[in-house]
Each structure stands twice: as C-alpha cells, then as structure tokens.
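Mind looking over this structure? Questions follow.
A single protein chain has been removed from this complex, and every other one stays in its place.
== chain A ==
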Amino acid sequence: MGEWMTVTDPDLSSESKNICQYTSETKMSPSSLYSQQVLCSSIPLSKNVHSFFSAFCTEENIEQSISYLDQELTTFGFPSLYEESKGKDTKRELNIVAVLNCMNELLVLQRKNLLAQENVETQNLKLGSDMDHLQNCYAKLKEQLETSRREMIGLQERDRQLQCKNRNLHQLLKNEKDEVQKLQNIIASRATQYNHDMKRKEREYNKLKERLHQLVMNKKDKKIAMEVLNYVGRADGKRGSWRTGKTEARNEDEMYKILLNDYEYRQKQILMENAELKKVLQQMKKEMISLLSPQKQKPRERADDSTGTVLSDAEEDAGELSRESLWDLSCETVREQLTNSIRKQWRILKSHVEKLDNQVSKVHLEGFNDEDVISRQDHEQETEKLELEIQQCKEMIKTQQQLLQQQLATACDDDTTSLLRDCYLLEEKERLKEEWSLFKEQKKNFEKERRSFTDAAIRLGLERKAFEEERASWLKQQFLNMTTFDHQNSENMKLFSAFSGSSDRDSLTVHSRPRQKKPHGVSNGSPVCTSKLTKSLPASPSTSDFCQTRSCASEHSSINVLNITPEETKPNPVGREGTNQKWSMASRPGSQEGCYSGCSSTYRNSHVEKDDLP
C-alpha cells in the first residue's frame, strides 16, 4: 500500500514516511500483524490519518482536497464523491454515502493488501530459508563432486598404472612363455640328444659287455666252479626232467590253468557280489512296492494318462521278477527290467515323498490348529496314559514271574526231587504248622478287634458325615477365597469326591493289586511301602488318587481308611508277616496282607484314633 501510495503521491513524504514506519512496525512483529492492522485501521490510524489529513486538508482547502480526492478516486475507478449534479451550474455536493463507501472499499482493499503482503513476506522468508538450504546443499554437492572427481582421477591413475603393469606382466608372461617354449624345446632336444647318447653309450656298453663276456666266459676259467660235498635231492623229492617240447607244453598248460583259476575266482567273486546287489535291489523294490501300494491307487487315478502305463509295467515286471528262477539270470533283458522298474518305482517314491514334504510344509504353515492334527496336550496325555499302562503291565509281569518261579520252585521240588529238599520241606512244614496255629490265634484276636472296629467305624461314619458337611462349607470358603490355586483346589475336590463316592471300588483294587505284588509291601507300614504301592498302582486312577489324597490331606485319612476297611483290616503282626509270606500266599486266597500293606500306613492313623473311640 505504501508503495502504491508513494507511486500515486510521491510528494506526500509525510504519509509515505508514516507508511514506511508502519511497514517497519509490521516487519518487527509479523505474528501480531493482524491485530495491529486492525488496531491501526480502526482507531489510531484513523486518528493519525485524521491528524495527517488535517495537514493535507485544512479548513481552507476542503473543497480542493475533496475535489482532488474525487479526482484521484475516479481515476482509480471509484465512484465520484460528488452527487450527480442536476444542473450544470449547481455546485456539486459531497455525497457522504459515496465517501463512506469509498472509504470502506479502501479499507477493505488495504486489509487485503496487508494480507497479501504478509503472505508474500512469509513466502519470502520460506524461500529465503529454502534458498539457504539449497545453497548449503549445493556447496556440499560441490564438495562431493570435487572429492569424487579427485577420486576418479586417482582411480584413473591407478587404472592406468595397473594397465601398465598388466601390459608389463603380459609382456613378461609372453617372455616367460617364450622362455618355457624355448626351454621345452631345449629339453626336448636335450632329451633326444640324451636318448641318442644313451643309446650310443649303451651300445658301446653292450659291446664292451659282450667283449668282457667273451673275455671272462670263453676263457676256460677254472675258478668259475662249484664245490659241493654231495648233491642234495630236490625239494619235491622228484628227479629233474629233461627239457623237451612236452615240458614246454605242460608249462604252458599250467600257466593257463593258473590264469584261468584266477579269472574263475574273480568271476565267482563278481558273481557273488552281483547276486548280493541284485538281492538288495530286489528287496528294495519289493519294499518300495509294498510301501507305495496303498497310495498307488491315487496317483494312478489322478494321472492315469501319464504314469498309468509305467505303473502297470512296473507291476508286471515285479510279477515277473519275483519269480525266483529269474533271479539268477544275469542276461541283459532281466537286468534292464530290474533296473528300469527300480528306477520307475524310485521316481514314484520320490514324487510321493516330495508330495508328503509339501503337505508337511503346508501343515506347518497352517499351524497346529488343523482338525486332523492331534493336539500336543492330547498326545502327551495319551503317552502318559500309555506309559502308566506299560508300567502296570511290567509290574504285573514281574509279580507273575515271581509267582511262577515260586510255583515252579515248589513244583520242581517234587519233580527233580531229592531227599535233602524233602527234609527241608518237612522242616518247613512243621514250622509253618506252628505258625499256622499262631496265626489262628491271632486271627481270633483280630476278629475281636474287627468287631470293635466296625463299631468304631459306624461312629466314625457319623462323624464323617458331620465332617463332610464341615468340609463342604470349608471348601466353599476356600473356593471363594482362593482364586490363584483354583485349579489345584478343584482337583482336590474332584479327587475327594471320587474317593468318597467309590470307596468300594478302591478297596477292591487296593485289595487285589498288592496281593499280586507280593511280600515287599508287607514289611511294615513305612512310607517306602506306600510309595511302592503308588508306583505299582498307577493305572487305576482312583487308587492313585487315594494315595495322593492321603498324602496331601492326611487329616482325612482316618476316615477314609475306616470307610474302606471295615472287614478287611486284620492287622497281622508286622514282624511276623515277613517270615510267613509264603504260607499266607498259599493258604489264604483272601490275602489280608496285601490289603494290609496297602493300608498299613493309614491303618496306623486309624489305630491311633481307635484308642479313644471305644
């Protein structure tokens, strides 16, 4: 605007100065430009302008100034400040509306210009910084260019040097080659010369030898002689034979015989090797066929056109070749058939394996969530189960073996027999009888005890009910309280429930297993015994649970035991049991010992409780 003003009115220096000042002001704080502008434009500027215009326009020259302004404005395309004169003579009157409009327009214009100026200035700033940046870049690039140019020059120099060197080396190589050629020629010539010389020398030497030979041999040298006390016989005892044509022929024959033998031997070896290899091939083929036959249908259906004939061929071949008679044939057709069929089978196998590989990779890509893939957990569980089963079976086998051995021992005693053994048996029998009577006594005692036990059991049953209730409430509380050990608790609960629900079954299993397990469980109710029991009975979950629960919640054990064993617990004296094993095995099919061994530790608990029961 300022410029525009100066252009329009160059002699109004004060105004231009003011504007310059104004612009400098704006430059000083570009951020507050708008507000300032507003300020400037609204109040102070108007005042200023007023004061300025007062200088421009005074009381005296209002008319002139108005007309001047009118002129100026009209030249700039504004409407005239004067009203349209009706008559020519009438003095034109100032149109206030037009003046105001003009002023407004001017103000708007000024605002616009200010905005534009601002934009231009920011752009200018931006461009200035861009310029700086570009200049920097330019400088950098120039530097780079310089360095790369230098580098290039260096490389060129090096290249030149290398080329020079290369040329030199080529030259040298050429020279060397020439040298080698020359030397080779020399060697060759020397070699020929040497050979020639050698031959000459050798001829001379031969001549000399001949001469010497004549000299030494022809002269009847008395010295050349052999003194022997007496001639010895030949090593083979035969007499020497004259050399005749016959012997010559015989020698030839023998030589050929030896050679033939050697060849035959080698042929045999090779044949053997061949047979072996053929066998291997045959077997391989068979295996391949058996391996491929299940999925043979598929590929044939799929690609009947391409491989169908091949397959059928292969099968035919297989049929033919499997005939034993053809095995030993080493004729070419059979060999070819065999190798061809093997090759075909191999190709099929290879493609099949590749297919499988692809499938596997696909499965890998798809992840383990596939339906047909067994989840790992399941798998592990299954294996665990199987392992347990195996363990159980092993234990079973062991006990059976032991039993068998025992039986055999007793049986064999009769069979193989000897008086000695009989004596032993008699002795043993007597001892056993004694023990038997003792046992009977004990049995009676036990019966008594059992009765009291049953009483106690009934009482305990009642107690148990109460306890069950209590426990249920406790469990509930626990369940509510403990969220972190939730799983464990629930498991425990499950176990408990299983146990209490199927106590009959438990007692049965406890009953039967240890019986097979035989004596070691009997020794005493030590933890060793129980651990063994747990080992031996892993397959039946309820019993294992039984042990677990007992170990983890020992306070319940008394109830449990009493629940299980109202009629079986006839505690034999512990020390006695060890000696009586055999007898009890044979005589008592019910076998309390096993039960005893199984429950011995728990029995202790019950025993302790029993004291205050009756």
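The rule we apply is simple: contacts are C-beta pairs under 8 Å (C-beta built on N, C-alpha and C of every residue); 3 or more make two chains touch, one makes a residue touch a chain; residues count from 1.
Criterion: contacts and distances are computed from a predicted model.
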{"item": "Per UniProt record, name of the chain withheld from view [\"Calcineurin-like EF-hand protein 1\", \"WD repeat-containing protein WRAP73\", \"GOLD domain-containing protein\" or \"dolichyl-diphosphooligosaccharide--protein glycotransferase\"]", "value": "\"WD repeat-containing protein WRAP73\""}
{"item": "Which of A:116, A:164, A:255 or A:409 contacts the chain that the document leaves out", "value": "A:255"}
{"item": "Option from A:230, A:333 or A:377 whose C-beta touches the chain left out", "value": "A:230"}
{"item": "Options A:126, A:160, A:209 or A:279, residue touching the unrepresented chain", "value": "A:209"}
{"item": "Where the unshown chain meets chain A, residue by residue", "value": "198-199, 202-203, 209, 212-213, 216-217, 221-236, 240-241, 243, 247-248, 251-252, 254-256, 258-259, 262, 266"}
